[in-house]
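Only a single protein chain was left out; the remaining protein chains are all shown in position.
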Amino acid sequence: MRNLTPRSVLLGLAAPLGALVFAALVCGIILAATGNSPIDTVDAMATAAQRPRTLVNSVNSATVYYLAAVAVAIGFRMKLFNIGVDGQYRLAAMLSAALAGAAFMDNLPSFLRIALTIAVAMLVGAGWAGLAALLKVTRGVSEVISTIMLNAIATYLVSYLLNPARLAETTAGSNNIGTAKITEGGQVPGFEVSGSTTKVFGLILLAAIVGVVYWFVLSRTKFGFELKATGLSESAAVASGVSVKKMVVISMLLSGAVAGLVGMPQLLGASYTYSLDFPPGLGFVGIAVALLGRNNPVGMAVAALLWGFLDNAANALDISGVPREIVLIMQGVIVLSVVVAYELVRRYRVRAEQQAVGKALGRTKTLEEVSA
Amino acid sequence: MSPEPPAGGAPAPAVQLSAITKRFPGVVANSDVNITVRAGTVHALVGENGAGKSTLMKILYGMQQPDEGTIAIDGAPVTFSSPADAIRAGIGMVHQHFMLADNLTVLENVVLGSEPRKGVGLDFAAARAKITEISTAYGLGVDPDRLVDDLGVGERQRVEILKVLYRGARTLILDEPTAVLVPQEVDELFGNLRDLKAEGLTILFISHKLDEVLSVADDITVIRRGTTVASVSPEGVTARKLAELMVGSALPVPELRESTVTDETVLSVEGLTVLSADGRTVLDNVSFTIHAGEVLGIAGVEGNGQAELVEALMGIRSCSAGRITLSGQDITRATTRHRREAGIGYIPEDRHRQGLLLEAPLWENRILGHQTSAPNVRGPLLDRKGAKRDTERIVDEYDVRTPGIGVNASALSGGNQQKLIVGREMSGSPVLLIASHPTRGVDVGAQAAIWEHIRRARAEQLAVLLISADLDELIGMSDTLSVILRGRLVADHDPAAVTPEQLGSAMTGAGRED
Amino acid sequence: MTVGGLSVGIETAPARRGKRLSPMVYLLVAVGALLVLSAVRALSGATDLTSAGTVQAALTAAVPLAMAALAGLWAERAGVVNIGLEGMMVLGTFGAGYAGYQWGPWAGVVFGLFLGIIGGLLHAVATVTFGVDHIISGVAINLLAPGAALFLSKLYFADAPGGGQKQSPRIEDAAKVTLPGFSDLMGTIEGKRWFFVSDLAGVLRGLTTEISLLTLLAVVLIVATGWVLWRTPFGLRLRSCGESPAAAESLGVNVLKYKYLAVTASGAFAGLGGAFLAVSSGQYRDGQTGGRGFIGLAAMIFGNWRPGGLATGAGLFGYTDAMALRGSNAVHALLLLLGIALVVVAVIQYRSGHNVLSGVAAAIGVLFGWWYFASSEVPPELVGAAPYVVTLLVLGLASQRLRPPKFVGEPYRKGHAV
Partner (left out) sequence: ACGSKNDTGSGGTTTGGSSAAASSLKIGLAYDIGGRGDQSFNDSAARGLDKAKSEFGIDIKELEAAAGETDAQKEDRLRQLAEGGYTTIIAVGFAYETAIEKTAKDFPEVKFAIIDSAGPAADNVANLTFAEQEGSFLVGVAAALKSKTGNVGFIGGVNVPLIQKFEVGFTAGVKAAKADATVQVKYLTQPPDFTGFNDPAKGETAAKGMFDAGADIVYAAAGGSGNGVFKTAKANGKFGIGVDSDQYNLPALADVKDVIITSMIKEVDVAVYDFITSVKDGKFAKGEKVYDLKAGGIDYATSGGKIDDIKTKIDEYKTKITSGEIKVPSTK
């Protein structure tokens, strides 16, 4: 991290704020051009922002998005593109839900049950990601392809297992199907918030811990240094004694393990079962959030909250007659414009840095200086 | 291509650069540069690293636009907004760094941008014929259908020249064309240049090797800190004088004073054999020993196994046979990490590829390669304070010119980057230093500093493996000299007795049956 | 040591790549593969392995994938990663729906292409002009495009006759052609169930019967891409921007222009892929692309950034996908086929000294063989996984000589290339 001077703080804020304003402008124009009122939209969003339940939902969504983003970011830091977070968390959530809901688990102390469930989820996520890592280091298969394929294969595996003959059970009268419901001892209680019937996920603490550990490992440990170094220059990392293959395997396993956590807040804090309506697609949200937050632990948290809020404001928009698709458009425009803004600021910084180096070399002066 | 010279009187200068000024953020690369290049001559440009030579040439070649000043070609003022304009005006440039696409064939690289056409398609036959014709005419010997990736440096250099000739350039800019060539290759190149000159072509030539400059140039312009400080003719000047003009101080020479060689073996290599990915033998039964306080120099044309040797010693590449022992410990199968911990320092050939994290601050670059030892780490944790403090020390001791240790390595000039690497690799008292081209592309001042550091460490019993293309450096700095040819160590020489020419012919295998 | 002069060091760097295989070798490999297929077909009775219907369905499935892969190829050859293919395809499906129902299938194709171009331009502005990370821009487009398409479809299709908020009215299909006489003849032979001959006839009939003009157009575009990129000055310049933008720039190639053109073309191809999908399905539907853009990207990597290769990748995927969708019987036979193929790979790898790989291949092969003989069908939930598993296996066991364009994904700024 660079030194915090007022100018650098200002610059750091200029990018995201400028971009948000720009994105709002673009969406406003789209709305106005299609006969929707931008004012109503802002109004609906402002109303949503004041409703405790929407805020709780936003925080809960953000919790999950954040975990997914960290999982993706671990790979990104090493120039590994784990598109497979999606498959990893779904498979992990399904299998750990089956375990957590199993009858024999009822006899275990609550803490152990929860820990076991989470551990299994991490193991499954890591294992599924490990396949991609294995293919990459032994056979050179691009993780982009292998994780796309593994996502699909996970879908088929889950639906194979989600069958009354195997790991699922049906409830009479319901068209849903899911794993056995996790009884109270296996659930993680949430935090009450006044004015909202929905609780904040208890596992938001887990997300926070994951964020802190991510930050600490990357910036304070030898391992984190080697991970970043590999991402910055593979050849330099090799020459400095880093085993890139080992790093690929470890970081993919870590990424998968964190991916395994993605389903946990929802599973242990709200659904208590893995069923047909377990939210899919979180891995892809994770990619967007990680990119928006620039793989930075705090940046991703902010991005996750923004994303969560936009997603949860959609209902309010819908009710006030604004097409909810505008949220998707808004998210896309925000990602693009934030990133463009970052790039512009980065260029400005590089120039400033070069200027500083130039000064250190005593090369800023022109004609007079040279004549010496 | 180029306009006719004005009839009668003295021909207009082929190139006239007047009052060129070019500013980059924080740097004035060129300020008020004036150069006149007579048609049909070889005009040399010399100056320290970062003096602004390449920038000036890029301006002449249209790759960069001057902030102030004018360019005249054959007396007519021109403005180039892209290389395409310069090429049209008959200017060609061989860049300091190869400008080749590895995954394309020689033919594709050569014709790119000036393709012969048949309908909308590319006329491969015509291109092939023309390339073969030029290649034969100048003895370049390049096969148009080979992939550039498969070519050695010498061949790549010739492809670069072919590119220029293919476009029918009348003015050739050669930016440090000899940096990677051995003396014989250099002679060949100079022979070619003379031929070209005889045909009336004009050549602008940049080099750090002043004796070369003196031997080939008709005129010499010295650039210092972005501006022309002198225009001299080779007859009236010596290399020493030129260097003084360049830096304003005496020319340093690579020289070891007295022998410090002990009989304590530090590195012993026996029968080292390395295969490439496709099974070719790239290093064949190589054996040697380096003692404490000894510098072993390896001479060789690039691509004869030096890179593989270094990588095998560093554990980056695995060997198929042989034994490597460091201070009595067998490290043949040890990891790179282990070798570094055992005390091997490594100055890589390509600092951007293997030596630095360009997008990381200097102090993080200090940790690179030393991420298991003090003062960078404590247990599994980074010791950020320790690393920063030690980076300050290196910046100080090695005179790395930087505003601070928080700037990214990419912001530093090449010479300063190299000094940082040398400082880093010398820290933690290594027992063996593997130095691959430690002063390549570094200006004379920095060169002297790096030599001095190596000398000092040698006096303190450091063993050094020195690989270099600069034969003066090799001869001056080595206690023992070996020549590598096609993956084998073919001859040992006494640096006190050998001349660069002898070394050069040993390197090319001339006079040997193989 | 060839032509005199500066020839030192030539021997130290001989060619590393294998030689280009001659057409004869390809033909032999194809015949061999068909022989194995015939054998498995005869053994298992799963006629769908080589039936004309499977081949036709495979073609239909492969075409949008191949277009997406081609789109990826154009962008990546010029050095720009395009992960926004999915989004651009979605724009293509919408465009085809919008114009297709009003003015016919070809108008749909053109309009889909046009909307794809808009997506491509957006990507170009972000990545080329602003130097945004290519992945980020692609992800943003994948968010934007489906949102925009849905937004627009509600606007334009909700009240159209036969349309809905999430679907366009019907689009006429493009015309289909059949090779007269030949197709029937092949049909007769196919029906005989002769070893190899009938299988060959089945494949040939599939390739000559009821082929949509869109499919033919796709084939033309694949071949044309190969020609344009590898045989014309334009293509050389475009590829040079992905291999070494600095070299290109130093020879006066306007790198920015070529990158723009390539990414725009990429958008056009992705849009076409979407349009083909919509037109051949008879309408635009929200969510219709179903990840085909990503599969296309995988097919491009699978095909080593080459037109022939990506067509093979898309074909392989389309073939297994068609089989999985048409019936589980053939997928069961596929187990045996995979088993045999893996054992063959094991033998080849063993002979070239890769013992571990050979062992792994043999083990998986035996496992598949055992699965085949121990079961009478693949569980229906798993049948659909066939194309994904097969792609992974092929990639994992085939030797990896993939070579992406050297500067793909690298930001480029004029005058800043080293």
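Note that the chains are named A, B and C in the order they appear, and that numbering of residues resets to 1 at the start of each chain.
Assume a residue touches a chain if its C-beta (ideal position, glycine included) is under 8 Å from a C-beta of that chain, and two chains touch if they have at least 3 such contacts.
Everything numeric here is computed off the predicted structure, so don't read it as measured data.
**Student:** So there's a chain missing from this view; which of the remaining chains does it actually touch?
**Tutor:** Displayed chains contacted by the hidden chain, ordered by label: A, C.
**Student:** In the whole complex, not just what's shown, which of C:G162, C:G191 or C:G359 touches the removed chain?
**Tutor:** Counting the whole complex, the residue in contact with the absent chain is C:G162.
**Student:** Which of A:T41, A:N60 or A:T230 sits in contact with the chain that's absent?
**Tutor:** Residue touching the chain left out of view: A:N60.
**Student:** Just name the one of C:G32, C:G45, C:G290 or C:G308 that touches the chain not displayed here.
**Tutor:** From the options C:G32, C:G45, C:G290 or C:G308, the contact with the absent chain belongs to C:G290.
**Student:** Out of A:P38, A:G127, A:G202 or A:P279, which touches the unshown chain?
**Tutor:** A:P279
**Student:** Which residue numbers on chain C touch the omitted chain?
**Tutor:** On the side of chain C, residues 48, 51, 53-54, 56-57, 60-61, 64, 154, 157-158, 161-167, 169-170, 173, 210, 277, 280-283, 285-288, 290-291, 321-322, 325-329, 380-381, 384 touch the unshown chain.
**Student:** Please output the residues of chain A touching the missing chain, sorted low to high.
**Tutor:** Answer for chain A: residues 53-54, 57, 60-61, 90, 155-156, 158-159, 162, 170-177, 197-198, 266, 270-271, 276-282, 311-312, 314-316, 318-319, 324 touch the chain left out.
Here is the rule we use: only the chains that are shown with their structure count from here on.
**Student:** What graph shape do the protein chains here make by touch: line, ring, star, complete or other?
**Tutor:** complete
**Student:** What is the distance, in whole Å, between the centres of chain A and chain C, each centre taken as the mean of its C-alpha atoms?
**Tutor:** Here the centre of chain C sits 30 Å away from the centre of chain A.
**Student:** Can you pull out the residues of chain C that are in contact with at least two other chains?
**Tutor:** Chain C, residues with two or more chain partners: not present.
**Student:** Within the complex, which stretch of chain C touches chain B?
**Tutor:** 2-17, 227, 231-237, 239-240, 243-244, 246-254, 403, 405-406, 415, 418
**Student:** Over in the complex, which chain C residues touch chain A? Could you list them?
**Tutor:** 122, 126, 130-133, 135-137, 139-148, 150-151, 154-155, 291, 294-295, 297-298, 301-302, 379, 381-382, 384-385, 388-389, 391-392, 395-397, 400, 402
**Student:** Looking at the complex, which residues from chain A come into contact with chain B?
**Tutor:** 2-3, 219-226, 228-229, 232-233, 235-236, 238-243, 350-361, 363-367, 369-370
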